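Omission of a single protein chain aside, the complex is shown with its protein chains in their original locations.
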Amino acid sequence: MINVAIIGAAGLSGLELIRILTRHPHASLQVLTSGKYAGRSACDAFPELGDVELVFQQHDAALNGCDVAFLAIPNKASMELAPKLLAQGQRVIDLSGVFRLRDTEVFRTHYGFAHTEPETLKQAVFGFPEINREIIPGAKLIGNPGCYPTGALLGLLPLGDLMAELAVAPVIDAKSGVSGAGGRVEDDATNFMEVNENFKAYKVFEHQHTPEIEQVLEDCTAYDRGRHGAVVFTPHLLPLGRGILSTIYLHFNEAMDPDAIRRRFADFAAREPFVTLLPAGRGAELKMVQGRNDCVISLFHDATAQKWVVLTAIDNLVKGAAGQAVQNMNLMFGVDETAGLK
Amino acid sequence: MINVAIIGAAGLSGLELIRILTRHPHASLQVLTSGKYAGRSACDAFPELGDVELVFQQHDAALNGCDVAFLAIPNKASMELAPKLLAQGQRVIDLSGVFRLRDTEVFRTHYGFAHTEPETLKQAVFGFPEINREIIPGAKLIGNPGCYPTGALLGLLPLGDLMAELAVAPVIDAKSGVSGAGGRVEDDATNFMEVNENFKAYKVFEHQHTPEIEQVLEDCTAYDRGRHGAVVFTPHLLPLGRGILSTIYLHFNEAMDPDAIRRRFADFAAREPFVTLLPAGRGAELKMVQGRNDCVISLFHDATAQKWVVLTAIDNLVKGAAGQAVQNMNLMFGVDETAGLK
Amino acid sequence: MINVAIIGAAGLSGLELIRILTRHPHASLQVLTSGKYAGRSACDAFPELGDVELVFQQHDAALNGCDVAFLAIPNKASMELAPKLLAQGQRVIDLSGVFRLRDTEVFRTHYGFAHTEPETLKQAVFGFPEINREIIPGAKLIGNPGCYPTGALLGLLPLGDLMAELAVAPVIDAKSGVSGAGGRVEDDATNFMEVNENFKAYKVFEHQHTPEIEQVLEDCTAYDRGRHGAVVFTPHLLPLGRGILSTIYLHFNEAMDPDAIRRRFADFAAREPFVTLLPAGRGAELKMVQGRNDCVISLFHDATAQKWVVLTAIDNLVKGAAGQAVQNMNLMFGVDETAGLK
Partner (left out) sequence: MINVAIIGAAGLSGLELIRILTRHPHASLQVLTSGKYAGRSACDAFPELGDVELVFQQHDAALNGCDVAFLAIPNKASMELAPKLLAQGQRVIDLSGVFRLRDTEVFRTHYGFAHTEPETLKQAVFGFPEINREIIPGAKLIGNPGCYPTGALLGLLPLGDLMAELAVAPVIDAKSGVSGAGGRVEDDATNFMEVNENFKAYKVFEHQHTPEIEQVLEDCTAYDRGRHGAVVFTPHLLPLGRGILSTIYLHFNEAMDPDAIRRRFADFAAREPFVTLLPAGRGAELKMVQGRNDCVISLFHDATAQKWVVLTAIDNLVKGAAGQAVQNMNLMFGVDETAGLK
């Protein structure tokens, strides 16, 4: 059994980790921490968890005997805690945004504060199984991908070298449920009266997930920021709990062969356990993925076959956070990658 | 024109007052206050208001030239401010709960703090037009009714002396939209992730609106707390923005004449400008009243005619707060009671 | 393995049965039927089911080799099909309302048509495990309980003989999510524009689940319809997908001992695998039970201890339908009652 600690277990991602890991055949929850609920048992504070008797501890709880710690805490708290845990020999899967971007200047611009742990950052492996399946097993520190980048990248990675044929950079119009607002559940912006019956874009041209998407596309595809220009990414807030639908617009220099494009995605879906390609004409919807570690993809093109729309749907708390984190854990500990996730 | 100040104009009730009063033929907004938005114009902070150019001031703004001040601020703030304004000769319509209950012991029990302004309280007129239409015009201080009592009482007052025939006290099962949580929009309990797709009761047997309902029933009907026992009132939180549906259960000692009962409600609706009785068999729904200063009522009885269900629907922000407050203002200043409200 | 057929597998209850049974350790889906989706595979029609490759057949599909058939079809269709299946030696768990009420006169009054299969009805066992755990194993035909009766009865059964002390019959104010409207998903009444931001009661004093509740209370508790009068039951429609919250009002002739009452419920919860009693002061909420086969109960009383409120929360599609049906299947086939349901 893999002995697990969850730091920040009473936030939305933390609770989702509890849900997944209590049903995981190879994992055993040992430590849950929460500032707010310290001293209460998980099932007392959250009856919906069923019979999880474990008591929440303070964030500085001893992790003796744990094989891995999931950090589901705010950015600065993760940046501070991760090096300490690593120094104790603890393996860490971090769900915050601080161990994803390699360029600390870009980080500062988009996160609004300096990265104080550049050495730790160098050790971090980007926990995107579809890309880094080979190196995740050896990682001490995983930077678990952002929810928006997960949804966007799974719709672009299959294009690979064809990204060179783009006339302009991709436009990613993403719509997220409220749980994707990153655990800031006390925030006024996520008050029911603000969100219900409302819809809006936010952080237009400014969201910190944009460079995360660009970094991966430059690493893994023929996308070239210098030549194609910056990726355009616009997040929106949906009046619902869970899920991200990304509508990705691609404009190629010339007509692309629809069969060839579809084959690339079909091959990708065939080899990836958590990617589903819908048949032609069928559109991805959030209800197809809620509560599941799956990414559902659909493809559309116009009459010229030069313009394409890729739709991807994920559950931001599962494939976009806790589920992907557990997928990383499975890879790190050599168990079936899909354990606890089907 | 009636010159108006709204203290706490950026809360939910305050915004509703702005909406109503900007369309009111005899009112002119002079002063809006808001701690959070002070210095910004109303239409800048809230584009949905249209072209309301007035700038929010601090709560201690001078009210020179205002004929009436609406207080849409928390309980303790109202208790402190109302006497000061009255001392300046200002007429006040208070939307908080502090000037409704005559008995300060009952107040302390249900509000959790002592009433420090008993003399001011004695001047207060309970701003329920259907009851106090005659004395509201002379009032210096109006205690505007609570949203739940408004919905419950409009379903019980028409029974009048027939309340003596009850075998047990009425049971009022009330369900409110989130805006009825009283402006506490920063509260965790009203976060979207808490409310959406959820439903719950709260403050069972403990809500402070219970004695407000009882006080009025004892004043205006044959209900007798000593004989019938305490009113049973259970509020619930609906995952929607506006409206209160009250399902009121009555158990009479013997069969009541359905025609006689219906006639009482029909007469009440005929003489009250903001009460509608639905035809037999038709049930009140929240959508019938949202955005309107109306109370829609429907009546049902079982085969014995001994058990009755009265349904009432109001918009908690309109008939349950701002609309009723404007109705009171209309009465205080001798203009048509329905001005600005139809 | 228990070989299973689901007749009407593409309705809301049918889909929930698929979800539960694909994860059930002792069940194997053999036949799924659907008029609308016949010829398509389940995972094609409903990608959210994951990899359920089984193809929907017409409702008259041969059930050779099936050990049990779940009927998740309309009332009249069930009434017609069940006797045929029983005649073929098939065991049947029926989720419609036609095999629950023993009195066919009461049935006709509340369902609006005559019961044409009184002999079949006599064989039916009411599939309420908390009551009939001993006789369910031998049943050929299970009448699976209604969703509202399940929520109401689990909050009343623990009182047992104390029900004799009631001054008046219980008042059950129940609020259901839209999926509880029984699969009539094409109905105008469940259109988004009708339900969203709306709330209403329906079938006041007329709902067909009232006699189902009364029948069980008379069988299993000291409730006496002649003496206490008819149970008052009012269903309401919530603007959310899943869950029923029942607010049950009890008025006893005298003060009841709070410890004694709580102990009865605690004992009940201790011996029942799918009942949870919340600690004093904590209220049941729908989010505690959604997606789970649990009933969460909380208890409140007033200062006199004569008036009580029992809150129960269930997921209408799970404990109120498909989950309870699988619990019955487990009992019928002698496997662990909780298999597939935890």
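Think of it as A, B and C in the order they're written, each chain with its own count starting at 1.
Just so we're on the same page, contacts are C-beta pairs under 8 Å (C-beta built on N, C-alpha and C of every residue); 3 or more make two chains touch, one makes a residue touch a chain.
Values in this document were obtained by computation on a predicted structure and should not be read as measured data.
Checked against the full complex, the candidates B:124, B:147, B:231 or B:278 give a single residue touching the omitted chain, namely B:278. From the set A:40, A:102, A:133 or A:251, the residue in touch with the chain omitted from the display is A:251, counting the whole complex. For the chain missing from the display, the contacting residue among A:47, A:151, A:180 or A:241 is A:241, taking the whole complex into account. Within the whole complex, the absent chain has one touching residue among A:3, A:41 or A:306, and that is A:306. Listed for chain A, the residues touching the missing chain in the whole complex are 167-168, 171, 173, 175, 196-202, 204-205, 229-230, 232, 234, 236, 238-243, 245, 247, 249, 251, 283-287, 290, 300-304, 306-307, 309, 311.
Think of the hidden chain as still there; on chain C it touches residues 12, 178-179, 185-186, 188, 190-197, 239-241. Against the chain not displayed here, chain B makes contact via residues 44, 47-48, 50, 197, 276, 278-279, 287-292, 294, 296, 342.
Keep in mind that, in the parts below, only the chains that are shown with their structure count from here on.
The central chain here, found by comparing per-chain C-alpha centres with the mean of all protein C-alpha atoms, is C. Separating the centre of chain A from that of chain B, both taken as means of CA atoms, is a distance of 46 Å. Once the centre of each chain is set as its mean CA position, chain B and chain C turn out to be 38 Å apart. Counting partner chains per residue, chain A shows two or more touched chains at residues 197.
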